[in-house]
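The other protein chains are all here in position, but one chain of the complex has been omitted.
For clarity, chains are labelled A and B in written order, and residue numbers in each chain start from 1.
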Amino acid sequence: MTRIHQDSFTLSTDGRGTFDITGEVAARVAAADVQRGLCTLFLHHTSASLIVCENADPAVRADLETWLARAVPDGDPSFRHDAEGPDDMPAHVRTALTATSLGLPVAGGRLDLGTWQGVYVYEHRHRGHRRRISLTLVGE
Amino acid sequence: MTRIHQDSFTLSTDGRGTFDITGEVAARVAAADVQRGLCTLFLHHTSASLIVCENADPAVRADLETWLARAVPDGDPSFRHDAEGPDDMPAHVRTALTATSLGLPVAGGRLDLGTWQGVYVYEHRHRGHRRRISLTLVGE
Partner (left out) sequence: MTRIHQDSFTLSTDGRGTFDITGEVAARVAAADVQRGLCTLFLHHTSASLIVCENADPAVRADLETWLARAVPDGDPSFRHDAEGPDDMPAHVRTALTATSLGLPVAGGRLDLGTWQGVYVYEHRHRGHRRRISLTLVGE
């Protein structure tokens, strides 16, 4: 019988960077006792985002940050929205370029990710924030 | 009992920019009488896209446009696909960089978005178009 299971958790970030939530999500999928289906993650913010990224070499995420910091520089004088500082508007652009929701398969009672895939919250603000992530599981 | 509800609507854009569809989507979720589940939005076009963006200060979306217009300039001479004008191919690139589908949680009978999150259709063409958005609700 197909059923819905919802869950959510809060992550405290300590500033710009990526935070691995793969284990947290996997534990919640296991607790939901869903054997197969879909786990949709949603981040309830617009200055942080979700990515699926290589999980073996931390340099991958450091290099992604290098690219984003150059492509969407803090303090861009063409931005008008800077109420919260020079990283405010760049955080919104970075969010639009990455993801706010992700649909992940669940099979055999667990998240069916590729070998090198991790799921990360990408905090785009320099100051730490509390970020809410929700899971909607549809499965059986 | 988990069930499927599908719906769709058409938005007439008046040229490049963002169009808030949060209220329209929320009304259709309410009408579907789904208490909790997943609402997947899909835009049936390749020169417009979907974004989740800050909904308080319109300058955020104006600045996002400033960034995109600079990163993916109209009339780029390296583009070969320009049958419909200098904004044709940039519209396809902008679409690839943002989203064609979004998975949104439904809880308590309504869209469970963050306080500052709005859902927008981003029209990337300078001329207005009719854009079809479909909703697939899976819930109970």
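Criterion: a residue touches a chain if its C-beta (ideal position, glycine included) is under 8 Å from a C-beta of that chain, and two chains touch if they have at least 3 such contacts.
For clarity, every value in this text was computed on a predicted model and none was experimentally measured.
Visitor: Looking beyond the chains shown, say which of A:D7, A:D20, A:E54 or A:D74 touches the absent one.
Guide: Missing-chain contact among the listed residues: A:E54.
Visitor: Please identify which residue in B:T22, B:T66 or B:S101 touches the non-displayed chain.
Guide: B:S101
Visitor: List the subunit B residues touching the unshown chain?
Guide: Residue positions of subunit B that touch the missing chain: 1-4, 6, 38, 40, 42-47, 71-72, 76, 78-81, 83, 89, 92-93, 95-97, 99-103, 132, 134, 136, 138.
Visitor: Using the touch rule from the top, list residues of subunit A that touch the missing partner.
Guide: 2, 36-38, 51-54, 57, 59-60, 62-64, 66-67, 70-71, 97-99, 102-107, 112-117, 138-140
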